[in-house]
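Note that one protein chain of the assembly has been removed; the remaining protein chains are unaltered in position.
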Amino acid sequence: MEPRIGVFICHCGSNIANTVDVEEVVRYASTLPDVVHADHNMYSCSEDGVGSIKAKIKEKGIDRVVVAACTPRTHEPLFRNACEAAGINRYLFEFVNIREHCSWIHMKERELATEKAKRLVRMGVAKVALLTPQEESESPVVKSAAVIGGGVSGMTAAISLADQGFETHLIEKGSELGGLVKDLGALFPSESTPLEFVKTMRDETAASGVRIHLSSEIKDIQGYIGNFDVTISENGKEEKFKVGVVITATGADELKPVGEYGYGRYPNVITQSELEKKLAKGERVGNTVMIQCVGARQPGREYCSRICCMTAIKNAGRILALEPKSRVVVVHRDIMSYNARNEALYRKSMEDGVTYLRYTLEDKPRVEGRDRAEKITLREETLDEDIALPFDTLVLSTPLVPNPDNGKLQKMLKVPLDRDGFFLEAHVKLRPVEFATDGVFICGCARWPSDVPECISQAGAAAAKASIPLRAGKVRTEAITAEVDETTCTGCGNCIATCAYGAISIVEVEGMRVARVNLAQCKGCGACVGSCHNGSIQQRGFTEKQLISMIDCLTEGD
Amino acid sequence: MPEFEPRILAFCCNWCSYAGADLAGVSRLQMPPNIHIIRVMCSGNVKPEYVVKSLVEGVDGVLVLGCHIGDCHYISGNHRTIKRFALLERLMDDLGIDKRRIRVDWVSASEGEKFQKVVSEFVAQVKSLGPNDIRRDAA
Amino acid sequence: MKEDAAKICRRLLDSREVDGVLGLEMVGNIPTPKVFAQADDLGRFEVEPVFPIVTLLRNIWPFTGKERIALVVRGCHELAIKELAKREIVDLKRIHMVGMACSEEQARTCRCLRPYPTKTDIGTKVKGVEDELAKSLRKMTLEERGRFWEEQFKKCNKCYGCSENCPVCVCEDCALEDCAFVRTEGIPPSKAFHIIRAYHVADKCIECGECERSCPVAIPLRSLQRMLADDIKELFGYQAGMDDRQSPVVTTLEDAPLKEESE
Partner (left out) sequence: MSDRERTVVVVGGGIAGIQVSLDLANMGFDVHLVERTPSIGGRMAQLDKTFPTNDCSMCILSPKMIECANNPRIKMHTYSELESVKGAFPAFEVVIREKARYVDLTRCTGCGDCVAKCPSKVSSEFDAGLVKRKAIYVPFVQAVPKKMTIDKEHCIMITKGKCGNCKKACKAGAIDYDQKDNLITFEASAIVLATGFDVFDVTVAQEFSYGRAKNVLTSLELERMLNASGPTGGHIVRPSDHQEPKKIAFIQCVCSRDKKYKEYCSSVCCMYATKEAILAREHCPELSSTIFYMDLRAVGKGFQNFVQRAKRDYGVEYIRARPAKVEEDPTTGDALVYYENSRTGESIARRYDMVVLCPALVPTLGSESLCSLLGVRIDGDKFVAIPRPADRPVDTSVKGIFACGFCQTPMDIPDSVVQASGAAARVAQALGVS
């Protein structure tokens, strides 16, 4: 059946009509192939305008629509809806921009702008004739979740999902829940001790009905959003379950700075976490010097681990509280007490008598001692003086480093790691707890060193994002996706390598290897199309034929 | 003889460069009417074959505009674009074809002025190159 | 040479390491492609002249029912098979390559930089030969180069030999036959034909020269491919057939970005 195309040109008040001869464009449009109706409106987007388009669709039996007006980026949904309301598929619509891309940028060239508008309309008509109806399909989502890692981030995310009524598996490789926090000596900014804190959270986890898998290791994860198959080994026993979403909360480890400042050589040189354990047991540490940024913010490991300054401030305070006579000096390069709460703690720490001195990367402190480390000397940056600091205990603040399991998990989940080995989120600014791969989320120190409130916020955020497909029980797939012509595909795999979303895979059809697009994962960018020499993969709504029909309008005479 | 008015095609990605073109319009930045935009979702969708075809069949110049590297709405579509077109440009050079009829550039959604600049420069450049000598009947 | 080759192939068939050998058989004076199933058939086995054995392998193997196949490969053939294997069009595990170094004369005819395979079973390695035409084309001005190719392409009668015989030109629906890209009317064809052909094989061309050998009007396509291979090496540090990685033109995230990209 021949298409029956309707073309509607908008005046946009005077915005288009002042530059483009709208009547002339209408006259021209009516001469184009398959155009059964061409018309104009003062404001196509107004109630009247949309109403008249709908009426004409019905009256003239129009089955494809071109609107030439402003920009599809704001107005396309409106006209698509109008098409749908008038009974034609919303994807049999093409938007031609003759305002932003014509009348407004060629204001002094009425004739040329009119000619250009005609060509643009012709291109739109050529394309719309070749468009095919599209459906936004749906793919089901298993209403359960897997959370990997049983620290405070993992527990929080699991509780949040379980409280919303979803079956949630919490998978922890150790024998108990609590991650790094359970080993802390104190918790800022909280009244409760870390053990109480973790215990409360464990109880909440159990009470909310989370299925806890301790001493468990991930063996395999296959699938995509809505439909992951997870295999774990729990105490050596294999277990399989299906989940719709996966949250990664595998945390990070404290760097053991072997060889730095006599660590490993002198018994009284310890890390912050070792100090926490001593303090928790009530051990005395005496006069203490803390060195910040040990193994961080230096070539080889450039990043700042974000939380160590606050840890030092917290522990310095705890030492003074236990041993008021001890002297505590923190030697640092910058104190990272960002935000209001942290800055207040830093201020209080100084008021409480903790001394803060600066060193530079170029001139690091030096440790001296025999059986035990006894003192450090450093060039104090602000004073530009050499200072010697004797101590009983030297505490090294070391950064959190990525969990060594990240690499393994990364491969199973098909998600990227950043240059430092932490998980790389979908967008550093606006999608901090998501991956580019749908249905997989990230929170806590596995993404970046974070303090407890930040981990809890991120865990909540990941749970919120994960709950969206779970609540819906389905994911809507894009209508504008790639599709493969399996009769011509050679299975060369160019498209697979090109796809940033891992949406394409090779399947065997009647003994032939061909590419297949998983619609639940395809985002419709069409990058794969550009890689297919065969033309076997096409993007719906932007097919080779459709784009070429537009190009042809420019190469042929008017 | 009237001045040569080249016919120019621009592929713009939906998220950045098309939006940049919109902003140019909203800001009423004037530019030569030689340019005709085809919207694609991502510059990674633009096959170099389209550009070759356009030039061979008589379009005088082709712009391929995407998001800045790092800003691609689809993570890395524009990485593909730049690689493909870098190769095409070298190939054209090897064949003794003037690659200045093609320009790949990045325009963000807030760079209305850059859009204007790229278009104006490109139109001027193609004008200076004269009528398309790649087209089949020009040979 | 051919005796050495036949000997190796006989052993492979006898030991059941392979159940077929792809090669040439002298039928009268004409070397004709054949799949040898029996060691006894190898009497008239031939390895000369150079012929598109990889293209043949790709096209006929699926229909021979052979599980494992042996063939005598030259340097370029080996690389072509690697490129095909990367795309999982052939399975390396099912191929036994008998490496043969090309003669000095052959290397000169082919203007071949690497006229030997990684492992040479037959023949003696000779030095590679520079492509002087490619070099002189590089030195020309753009206009001169344009005129050179213009003259060459005028001869083209669009026989598709260059693409049909190319070992790495693997599409089912060739864009060159698609009237959307290359208008059907007219000989010589438009430049789109040559640009698209070269672009499509650019990242997998192993410079076997089959395109040029197949060309009835002797367009020096090999020199074009030579220049293009240099371009790719310069742009991406990539060499088709030599690199195990996927083509940089299709991948992005793993490999190093172009300079402009990393900014």
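Order of writing sets the chain letters: A, B and C. Residues in each chain are counted from 1.
Convention: a contact is a pair of C-beta atoms (placed from the backbone, for glycine too) under 8 Å apart; a residue touches a chain by one contact, two chains touch by 3 or more.
Keep in mind it's a predicted model, so treat the numbers as computed, not measured.
**Q** Considering the full assembly, with which of the depicted chains is the omitted chain in contact?
**A** Visible chains that the missing one touches: A, B.
**Q** For a quick check of understanding: of A:I9, A:L177, A:M201 or A:V294, which residue touches the chain that isn't displayed?
**A** Considering all chains, including the one not shown, the answer is A:M201.
**Q** Out of A:R73, A:K242 or A:K256, which is the one that touches the chain we can't see?
**A** A:R73
**Q** Looking at A:V210, A:V230, A:V269 or A:M336, which makes contact with the chain not pictured?
**A** Of all options in A:V210, A:V230, A:V269 or A:M336, contact with the hidden chain holds for A:M336.
**Q** Per the definition of touch given earlier, which of A:V354, A:V433, A:A482 or A:I537 contacts the omitted chain?
**A** If we include the chain that is not displayed, A:V433 is the one touching it.
**Q** Which is it among A:I88, A:V354 or A:A461 that touches the chain not included here?
**A** A:A461
**Q** Considering the entire assembly, which residues of chain A contact the chain that has been omitted?
**A** Missing-chain contacts on chain A: residues 12-15, 42-43, 45-47, 73-74, 77, 159-160, 163-166, 187-190, 192, 197, 200-201, 297, 302-304, 306, 334-344, 347, 381-384, 418, 422, 427-433, 447-448, 452-454, 456-465, 467-468, 470-472.
**Q** Which chain B residues would touch the chain omitted from the figure, given the whole complex?
**A** 15-16, 19, 23, 26-27, 67-68, 70-71, 73, 108-114
Assume only the chains that are shown with their structure count from here on.
**Q** Could you tell me which residues belong to chain B and also touch two or more other chains?
**A** Chain B, residues with two or more chain partners: 48, 53, 57, 75-76, 80, 84.
**Q** Send over the residues of chain C in touch with two or more other chains.
**A** In chain C, residues 175, 180, 249-250, 252-253 touch at least two other chains, as defined above.
**Q** Help me check something: in the complex, which residues belonging to chain C touch chain A?
**A** So the residues of chain C in touch with chain A come to 86-89, 170-173, 175, 178, 180, 200, 246-247, 249-253.
**Q** Sort out for me which residues of chain B touch chain C in the complex.
**A** Touch residues, chain B against chain C: 48-49, 52-53, 56-57, 69, 75-76, 79-80, 82-84, 86-88, 90-98, 134-136, 139.
**Q** Please give the residue numbers of chain A that touch chain C in the complex, ascending.
**A** 416, 487-495, 497-498, 500, 506, 513, 531, 533-536, 544-545, 548
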